[in-house]
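Left out: one protein chain. Kept in place: all the others.
Labels run A, B and C following the written order; every chain starts at residue 1.
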Amino acid sequence: MSAAAAPPSGSQLSETPLQREPAVTIFERGAPGRRAFQCPALDVPAVYPTELLPAHLRRAAPPALPEISEPEIVRHYVRLSKRNFDLDSGFYPLGSCTMKHNPRLHERVAALPGHARLHPLQDPARAQGALELMWNLQGALAEVSGLPHVCLQPSAGSHGELAGVLLTRAYHEDRGETRHKVLTPDTSHGTNPATVTMAGFEVVALATNPDGGIDLDDLRAKADGDVACLMLTNPNTLGLFDPNIVEIAEIVHGVGATLYYDGANLNAVMGLSRPGDMGFDIVHFNLHKSFTQPHGGGGPGSGPIAVSERIAPYLPVPVIVRREDGSFDLDEDRFKSIGRLRGFQGNYGCFVRSYAYICSLGAEGLKDASETAVLNANYLLARLQQAGVAEYLPLAYGKLCLHEFVLSGGPMKRELGLKTLDLAKRLLDHGFHPPTVYFPLLVEEALMVEPTETETRETLDAFAAAIAAILREAAEDPEIARNAPYTTPVRRLDEVAAAKHPVIRQAL
Amino acid sequence: MSAAAAPPSGSQLSETPLQREPAVTIFERGAPGRRAFQCPALDVPAVYPTELLPAHLRRAAPPALPEISEPEIVRHYVRLSKRNFDLDSGFYPLGSCTMKHNPRLHERVAALPGHARLHPLQDPARAQGALELMWNLQGALAEVSGLPHVCLQPSAGSHGELAGVLLTRAYHEDRGETRHKVLTPDTSHGTNPATVTMAGFEVVALATNPDGGIDLDDLRAKADGDVACLMLTNPNTLGLFDPNIVEIAEIVHGVGATLYYDGANLNAVMGLSRPGDMGFDIVHFNLHKSFTQPHGGGGPGSGPIAVSERIAPYLPVPVIVRREDGSFDLDEDRFKSIGRLRGFQGNYGCFVRSYAYICSLGAEGLKDASETAVLNANYLLARLQQAGVAEYLPLAYGKLCLHEFVLSGGPMKRELGLKTLDLAKRLLDHGFHPPTVYFPLLVEEALMVEPTETETRETLDAFAAAIAAILREAAEDPEIARNAPYTTPVRRLDEVAAAKHPVIRQAL
Amino acid sequence: MSRYTATTPADLQAMLDAIGVGSVQEIFERQIPEPVRLGRSLELPPGMPEQDVYEHLRALAARNVSAEDELCFLGAGMYDHYVPALVDMLMERSEFLTPYTPYQPEISQGGLQVMFEYQTAICELTALPVSNASVYEGPSAVASAGYMARLHNGRSRFVVSAGLHPHSIATLRTYAHGFGVEVVEVPLREGVTDPDAWAGAIDEDVSAVFFAQPNFYGAVEDAAALSALATAACEKPPVVIAQVDPLTLGILAPPGDCGVDVAVGEGQSLGNRLDFGGPSFGFFAAREEFLRRMPGRIAGETRDVDGRRGFVLTLQTREQHIRRAKATSNICTSQALNALAGVVYLSWLGRRGIVELGELVLARTHYARQALTALDGVEALHPISQPVVREFALRLDADVGAVRERCAAHGVNPGADLFALTGRAEDRGGLLVAITERRTRADIDRLTDILGAAVASERQEQAVGA
Partner (left out) sequence: MSRYTATTPADLQAMLDAIGVGSVQEIFERQIPEPVRLGRSLELPPGMPEQDVYEHLRALAARNVSAEDELCFLGAGMYDHYVPALVDMLMERSEFLTPYTPYQPEISQGGLQVMFEYQTAICELTALPVSNASVYEGPSAVASAGYMARLHNGRSRFVVSAGLHPHSIATLRTYAHGFGVEVVEVPLREGVTDPDAWAGAIDEDVSAVFFAQPNFYGAVEDAAALSALATAACEKPPVVIAQVDPLTLGILAPPGDCGVDVAVGEGQSLGNRLDFGGPSFGFFAAREEFLRRMPGRIAGETRDVDGRRGFVLTLQTREQHIRRAKATSNICTSQALNALAGVVYLSWLGRRGIVELGELVLARTHYARQALTALDGVEALHPISQPVVREFALRLDADVGAVRERCAAHGVNPGADLFALTGRAEDRGGLLVAITERRTRADIDRLTDILGAAVASERQEQAVGA
C-alpha cells in the first residue's frame, strides 16, 4: 500500500503519487485464511453436500476467490477509485453521452427499502407504489416523446433499439410482409447497424448531405418496398437537427416502412420538439443520459421505448395496465407481443432515479435543461471558433448546433502535426475529460463535444482556454502533446499488445 | 476547476495535478443569483418579517453565503476531499489516536430513520429502542472497565475528563472536604492538566521513573490531604503499563483522593485488564478510538464515563433507569448530581456505531482486538529496532510495549541532522500518515507509533521499510527529507505567519 | 435556471453575445422547422423542491411490501441475500458511480482494473477461461449466448431444456425469432431435463443447447451428462450453454468442469439488491475459442509507455462502435457498477465464505423442504430424492393464489406461484420456495406454521364449498 520509490530532491518529480503506486489486484492481496465474511450460525440440523449431492455434482475444490480482511477490501477499492476520473470531480464533455449532474437525491430515494428490497415477483397488489411509479414515468416519457405507448423494459439504449427493430419486424410480419433492409445514415451510432444485423435485417447506409443532414436523393433512391425501417438520430450525431425531417418521414412512410428515433440525443429537444410530432413510430430513451441515471463507469442504464398506436400491439410483455378501480397490474398475455427482452420488468432502480428527476424538474425544468444544454454547446462552440482555434479545429458542419457539436481535427493534424488523439490526451493533463473522438466516422479526426446544461460558464471558458493553450503549445513543440498525458495514474497504454496477446484475468 | 499550468515535456513534472490546482474556497465560486436550494411553496397566507418584526429586530441585509448551483457544490467538495489523507486510503499509525478500521455497517445502522430521525425529546415510552441500546452499551462499557455505573453523556474524551474531575469535586464536597490539587504525570495528555484547571483545581505534575512509570517517591511526597485526584493513563502515553499500579492506587486512596483513568489507551487491554480492578474510581472512554466511531477529521466523538459506587450518586443527569416492568426511562432528579454537561442525552449517533461494533465483536472479538493491537505494535517495534534504524530511533522506555510505543529521534537528529518533523514529512511522500510527533514531551524528538489491530503484517513491513529507506536516504543527503514533502497537495506551510497575522475567514 | 443549472441573467447575456444571437429561442428557431417545434409546454406536473420529491417517493415506497416488511421466500431468479455495507459505500463513491464507460484508459484505471478483477472472479467461479465485463442480466445473457452460437456455427435450431427460467426461454425466443433461429423445448422428467428427449432433439442443425443449473424448479441437473449427451449426439456437436446460479458454485460442480462451452447467468445474488428486478448484471463466461466472438466489454492487461502495469478495453474489434453491422453484439452500456458490486461481494465472501454460505443455505433448504413437505396438503412437486440446494418446488392441494393471500395476511410471502410463471399444466398448484442466509430456522418454522394453516383453512373452505 505504500509507494516507496525515492522521490527527487527539490520539487522536480519523476512521478506523481498515483503513478508511483503499482497496480495490484485484489487477488494479489490478502493471505490464506483471512476473511471478511462471518457466516451466520447453522441453526438447523447439520447436513453437508456430501450427504445430499453425489460426488459428480459437487465442486471438488473451492474457487480461488480472494482471502482478505474487510479493512483490506475497503482500502483496496477506495484507493482504486482514486485512479478514476469522474463527473463529480470534473468536466466531462463526452459527445453523445450527456454527462449531466447526477443528483444525490436520486440515490437516496432509490435506496429506500420499499424500492430497493422489493422482490420483482411481489404480487402487483403489494407493489402498487412501484407500478404507479412506472405508470407515471411511462406517461411522462410518452408526453416528452409525443408517442402514446411506452415500455420501460429494455436495459439500455441498444436494447431499446433491438426492441424497436423487432417491433418493426413484427409489425410487417403481422401485415404479411417480409422486408429485408433497414436504412441508417453513415453518421449513425454503431449500435444502430449492429442492432439491425442482430434483428436479422440487412443494413443499408444513407449518405449525408453537405449540411450534415440526410441526402434526400440517396434516401429516395434506396427507399423501396423492401425497406422495413429507417433508424435516425435527430439531432444527429453531428448535433444538427435535420431540417428535412418532415419530408424524410413522408418518404419512409410512403414505402410503408417505420421510422425509428434513436433517443440518445433527446437532451437537445425536451419540451421543444417531439419525435412523435416529427413522424417517428418508435423511440428509445437513454435514462442514463437525458434523465441522469448515473452511468456507473459503463452501466447500469435503461432504454425504455415509446411507440405509436400501430406499433403498440407488439410491445414486449409484461405491460402495466390500470384497472377500473384505479389499481395497477401487469399484463402478460398479449398475443401479438414480441415477447420478453429480459427478466422481470426492467431496471426499476433506474426508473426511480429518472422519475425523481422528472418530478424535480417538471415541464419547465426539462425545457430549461434542453435550452441550457443547447446554449452551453453553442457558447462553447463560439469560444472554440475564436482566433487561434478555429483555423485548426473548424466546425465540421453547419454554423450553430443543438446540444453538441463536432469539430474536425484535420487542419490541426496537417498544420500542427497533432492528431485528435494527441489533443485528447493532452487535455487529461489539464484536468478535463476529453470529448468523444473519431466519431462520427465521416468527419476527419472528429472531436465531438457535449457540455450539457449543468456546467457553468466558467467551466466552459476554462475548457476553451485549455484547448487554445494546447494548440499554442503544439505550435511551439508538438512533441509535448504527442507524448501526453504525463500526470495521469498511467500514461499511454499499449492497446495493440493488449489485443494481440489478451490477458483478461489475473493468473493465479 | 481546470489546472492549466503548462506541464513539462518528457515525464519530468514540476507539480502533481493536485499541487497545480489552486485552493479556491466555496465563497469564491458561483455567481450572484445562482442557487441549489428550491424553497417549498408558501402554502399559508403570506406574511412577511416586515409585518411581524419591528425593524430593529430584523436583519438588514442577508448574510453573504455562497450563491451557487448544486453541481458546483458537489464538485467543489468532492475535489476538496481529494486533498485529504484518510484511514480508508492508507496506514494511519497516529499514536494515542487508535485509528482502527471504521466498519461501514455502523454508518448503515446509524442512518436508519428510527435512530437518525429520532427527536431527543421524544417521550421515553416511544424511544424504548434507543434507551435499550444505551442501556446495553452502558452495561458493556461497565463490564469492559470493571466499574458498575456508566454515564454516556460526555461529548468526547476531554469532556469525560471534565465530568470526572467535577465528580471528584462533588464527592469531596459532599464529604465536607475542600481539596485543591490534582496530580498528573508529566507524560499525561494535554487535556488532563487543562481539564484540571477548568474544573478549578491546581495541577501538580508527577515525575516519570526510568522505566517509564510513575516515580513512586515523588508520588508519596506529593500525595497529601489536599490532593483530590490522580489522573492516570494506563498503559500510559509511552505505551507502557505501570507495574506499580496497585501500589499507586493504595497511596492515592490512602490520602482519600480519587483515581481517574484516562481511557484513551483502552485499546491495549480490552478483556485483558480492567481499570476498576486496578483500583480506579472513574474512567472515561473514547468511543471514537477504542470503539471505532469514525473521527471525521476532528470529531464527532463520544466520551462516556464509568464510575465506582461511591462516585455514582454524583453522576450527571439524565440517568437511564430500568423500571420494574422492564421498560426504560430517563431520570432527571438526582439531588446529588453534578447536573448537566451538555444538552439532551449525548452523542447517540456515536452510541449506535460503537454498540454495533461491540455486538459484532463480542467478548472474544474485543479481546482479539486488543491482543492483535499489542501484537502489531510489538512486531512493528521489533522491525524498527533492527539494524539501520535502532541506532537512530531507539525505543524511549522499556523493551516491549502494549498497543503503541514511543521512539526517540534524538540520535537521528544528532547523527543524521534529521528532526522527527523531517522524518514525519518525508513519510508523507511514501504514502503514510506519520506517527504522533513531539509527544509525550519528556521524550526528546518523540515519535509515538500506534498501528492498531486492523492493519496487516504487509502494511507494517512496508512502513518499517519506508522508515529505513528515509534514514538511508538521509545518511546520503539529509536535505531531501529536510525539504519534504514533495508530492502532497501543498508542501510545508508557514505556520508562524499564519499565527502572526491570523487570516481565519475568507475576505468577501 | 433550475437548481441543477447555473446560467444567471448576466451569464445568459454574455453567452448570447458570444454566440451572436438575440435569444435561446432564436438558436432553436434557426435550426428546427416550425411545424415540428412544440408550441406548448409539456403536460407534466410542475417541478418540486428536493424535500417534496423525497416525500413523494417515500410515499410510493411505503405502498410496496418489500423484503424488509414481510417474511419473504420469493426467489425464482432473484434472491433476498444480505448485501454488506461496504458494497453500498463503494458503489456510492463518485469515482465509481459517475464516470462513463472507460474510453480514456489513462484516467479510468480504477474501473478497468475492477473489470479485470471481476472477469477473474467469474472465471474462477465458472472454471472457464474467459469472461466479459458484464451483460445486462440473466435471461438476455442466455439470448446473447444463443446469438454468439449462431455467429459461431450458423445453424438454425436451438434446443432448450424446460428447466431453463421461463424468462430466459421467452427472451431467447424473442431474440432468436429476429435472427431466424427456431427454438425447440425439451421437457423435464421427474424435475430434471429428460435425457432421452434431450439427446433425441439434437442433430447437426442444432446451433446450441441450453440448460440451467440448478434448474428453474430448484433441482440440480446432471450437467456433465447433459453436456456429454449433446456432444455425443452428432458429428458436429452444438454449443453447450448453461445458465448457472453463481451463488451455488461454492458447492456445485462448476460448468467448466462439466463440459459446458458457455456459462451465463443472473448476477443479482452477488451483492446486488432486489430493486424490483434490476439493475443487476448478467455474467458471460466461455471457452477460449469464443473469446473473439464474446459480446460486451472486455478489460485486458497491458503496459504504459513507462512500463507501468495498466488495463484497457480490449478486443474492441468485436464491438459495435468499430465493427458496426458486423459486430458480435450491439451491446454498449452494460452493467459495470453492478459487476463492481459483484466482485466486491465475492471478495468479501472469499474463498471459504462462498462454500460456507452454500452449505448453510443447503442445510436450511433441506430443513425447510422436509418441514414443508410434512404438512398436510403439501408435497414435493418432484421426487424428494431430487437434490436441491437453495430453492425447491412444492405442490399444494389448494388454490395457490388463495393460499398466498392468506399467508400475506400474516406477513409471510411463501414463495412464487409456479403456474403463473410457466403456464405449464403440470405446474398447477406449484409453489417455488427460496431460502437464503437471511431466512433463519425461526423464519422457516414460521413459514411452516403459516403455510400449514393457510392450506388447511383453504382446503376446509373448498370442502365446504363443494
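Operating definition for what follows: a contact is a pair of C-beta atoms (placed from the backbone, for glycine too) under 8 Å apart; a residue touches a chain by one contact, two chains touch by 3 or more.
Owing to the predicted nature of the structure, the values given are computational and were not obtained by experimental measurement.
Visitor: Please provide the labels of all shown chains that the missing chain touches.
Guide: Hidden chain, whole complex, touched shown chains: A, B, C.
Visitor: With the full complex in mind, choose from C:Q51, C:S156 or C:Q462 the residue touching the hidden chain.
Guide: C:Q51
Visitor: Residues on subunit A that touch the omitted chain in the whole complex?
Guide: 11, 30-41, 68-72, 74, 78, 103-108
Visitor: Just checking the interface: what residues of subunit C touch the absent partner chain?
Guide: Residues in contact with the chain left out: 50-51, 54, 82, 84-85, 89, 92-94, 437-438.
To be clear about the criterion, only the chains that are shown with their structure count from here on.
Visitor: So, what's the distance in Å between the C-alpha centres of subunit C and subunit A?
Guide: About 20 Å, centre to centre.
Visitor: Considering subunit B alone, which of its residues make contact with at least two other chains?
Guide: Counting only residues that touch two or more other chains, subunit B contributes 11, 31, 69-72, 74, 78, 103-104.
Visitor: Hey, what residues on subunit C touch two or more of the other chains?
Guide: Counting only residues that touch two or more other chains, subunit C contributes 1-6, 11, 47-48, 50, 52, 84, 86, 88-89, 94, 306.
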